[in-house]
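For this view, one protein chain was removed and the others were kept in their places.
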Amino acid sequence: MTVTKPPFDLRALAFNCSLKSPEQPSSTAVMLGHVREALALHGVDCEIVSAAGFNILPGVRSDEGLGDDWPALRAKVIASDIVIIGSPIWIGQPSSVAKRVLERMDAFLSEAGEDGRMPSYGRVGAAAVVGNEDGAHHVGAEIYQALNDLGFTLAANALTYWVGEARTGREYRDLAPVPESTADATRMMVRNAVHLARLLKNAPYPGKDVGA
Amino acid sequence: MTVTKPPFDLRALAFNCSLKSPEQPSSTAVMLGHVREALALHGVDCEIVSAAGFNILPGVRSDEGLGDDWPALRAKVIASDIVIIGSPIWIGQPSSVAKRVLERMDAFLSEAGEDGRMPSYGRVGAAAVVGNEDGAHHVGAEIYQALNDLGFTLAANALTYWVGEARTGREYRDLAPVPESTADATRMMVRNAVHLARLLKNAPYPGKDVGA
Amino acid sequence: MTVTKPPFDLRALAFNCSLKSPEQPSSTAVMLGHVREALALHGVDCEIVSAAGFNILPGVRSDEGLGDDWPALRAKVIASDIVIIGSPIWIGQPSSVAKRVLERMDAFLSEAGEDGRMPSYGRVGAAAVVGNEDGAHHVGAEIYQALNDLGFTLAANALTYWVGEARTGREYRDLAPVPESTADATRMMVRNAVHLARLLKNAPYPGKDVGA
Partner (left out) sequence: MTVTKPPFDLRALAFNCSLKSPEQPSSTAVMLGHVREALALHGVDCEIVSAAGFNILPGVRSDEGLGDDWPALRAKVIASDIVIIGSPIWIGQPSSVAKRVLERMDAFLSEAGEDGRMPSYGRVGAAAVVGNEDGAHHVGAEIYQALNDLGFTLAANALTYWVGEARTGREYRDLAPVPESTADATRMMVRNAVHLARLLKNAPYPGKDVGA
């Protein structure tokens, strides 16, 4: 395995979209910690942001005014090569916090340049999903579609996840060790995302020919 | 058409899950106004709540503590026979505000009685969805699944909606008049929801036999 | 528990939408067997149809012509009070066979009477979903939305399901005994569906006032 050692040459940003305040134990936080470790082995520095700890105002503009924490978070998105949405599963669906983060990136659509490229272009998106039971693929689907519509690229197997058996109550954060199949999915997701982010950094999407 | 005249014998609660603050013009608000008018013709009093104007804390308990506006809204849900989720479409998905409202009702799962019936049992759910373009059926699907999992019953054709042609920007609130097909869907949704709510009020779900 | 003894007063139809041919072992078949047992205790006679064993032609008309087995299956739908879609989960989504069955009921939309009521009106829909891992709620959501749009009513908790832990390979048909929580969900789904089907049989949706 060719591992780029620090100093890091790529940056990742992971949104922890747990409903919990940052100081509470969170399975999503534990999984994103595993993602960050895997990213570091590939020379990628990953910052994890606990979205519920910020005041991300409702809206679809890049700045919703007084008290809005989104502009600072948006700057982190733009400064990153890889963006990961980490979401718990509630009622089989992404968390309202994940939806809020994605919604705020809707502004990218109207911020596309004349060449059709949004501010997010060239960035690689991914998803990390945990729940007691059931829902990871659908949460992945919602995140994939939102990220892709908003200009992100999805490497093969852009999802790592864990869920327990139906109608049971185990927590990812209590698993020791993490099941090997999920650890493997995390490494695969990270490996592919990093590979693609490097390709796109060196060879950006051309955009439409504005001279035409 | 047998119309129960006021005094109303049923109550409905509609959540306007627009991202906008209550004083801004909102297509979701306009559609919920139409739903309310249709409900009134059937003897149902409908209160519309602008969810974005409340401080609904993240979480899945019925009371998330200091400053949480959900407990008062939850009381309105419990006092209603029909609950309508009115959501705009963003990135083809329900709004983060709609997700938050549904998420808070997740607590019903752990509040089911010994007989398996949640506090929501016997209530009829419905959805009213508007967007510039595309996404109404999927937003309906997400709302249906959440409401149904959380104990609500869905009458036939539990969705009324309007969306414009792909990649255009018209707004439901600017349509005059409302297209007859959408007006018809609104009336049908309301007629069926009211019929079912009356049936269930008179003959509640039995729940499991706790003496067994 | 008030149990109506046979002779049965209601009829249910369950589509087994497994990809397997009828003679192969199928977890969906096992689960539908459990649903049928629960229905019988409530006085409901349930026929299970292995959809993959029929030639259901692609299309959205009630009869797609020579060799189409759908017309006979459609007649069974119309003769039933409760219709259950039993689907395995593949790639986190409903099976192509389940999609085909739902698609053929799309014709109900154009077969609505002047009063707006489709041939399906008054019938109660439900879903029974099994998979190795992950996807039941989303498969439920897709089935709910399709059935509801096509005129079926959904009782509270219209889904029973089982899935294993993430990325494992257990099968529902090998579980002995069935986990109590899933058995409980099956009984609840059946109890509610039967209650609602009896209410709607005695008091059908009124439809729009065609004399108006």
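As written, the chain order gives the labels A, B and C, with residue 1 at the start of each chain.
In this section, a contact is a pair of C-beta atoms (placed from the backbone, for glycine too) under 8 Å apart; a residue touches a chain by one contact, two chains touch by 3 or more.
What you are looking at is a predicted structure, and each value in this text was computed from that prediction instead of being measured.
Among the residues C:100, C:123, C:137 or C:198, only C:100 touches the chain that is left out of the figure.
The chain not shown here is touched by just one of C:146, C:166 or C:197, and that residue is C:146. Per the touch definition above, the residue from A:58, A:92 or A:140 contacting the chain not shown is A:140. What subunit A contributes to its contact with the hidden chain is residues 1-2, 116, 118, 120-121, 137-138, 140-142, 144-145, 148-149, 151-159, 184, 187-188, 191-192, 195-196, 199-200, 203, 205-209, 212. Subunit B meets the missing chain through residues 91-93, 133-138, 140-141, 161-168, 179, 181-182, 185. Taking the whole complex into account, subunit C touches the unshown chain at residues 19-20, 52, 58-60, 90-97, 99-100, 102-103, 106, 142, 145-146, 149-150.
Here is the rule we go by: only the chains that are shown with their structure count from here on.
The mean-CA centres of subunit B and subunit C are about 25 angstrom from one another, to the nearest whole unit. Between the CA-based centres of subunit A and subunit B the separation comes to 30 Å, rounded to the whole angstrom. The distance from the centre of subunit A to the centre of subunit C, with each centre set as the mean of the Cα atoms, comes to 36 Å. Each of the following residues of subunit B touches two or more other chains: 142, 145, 149.
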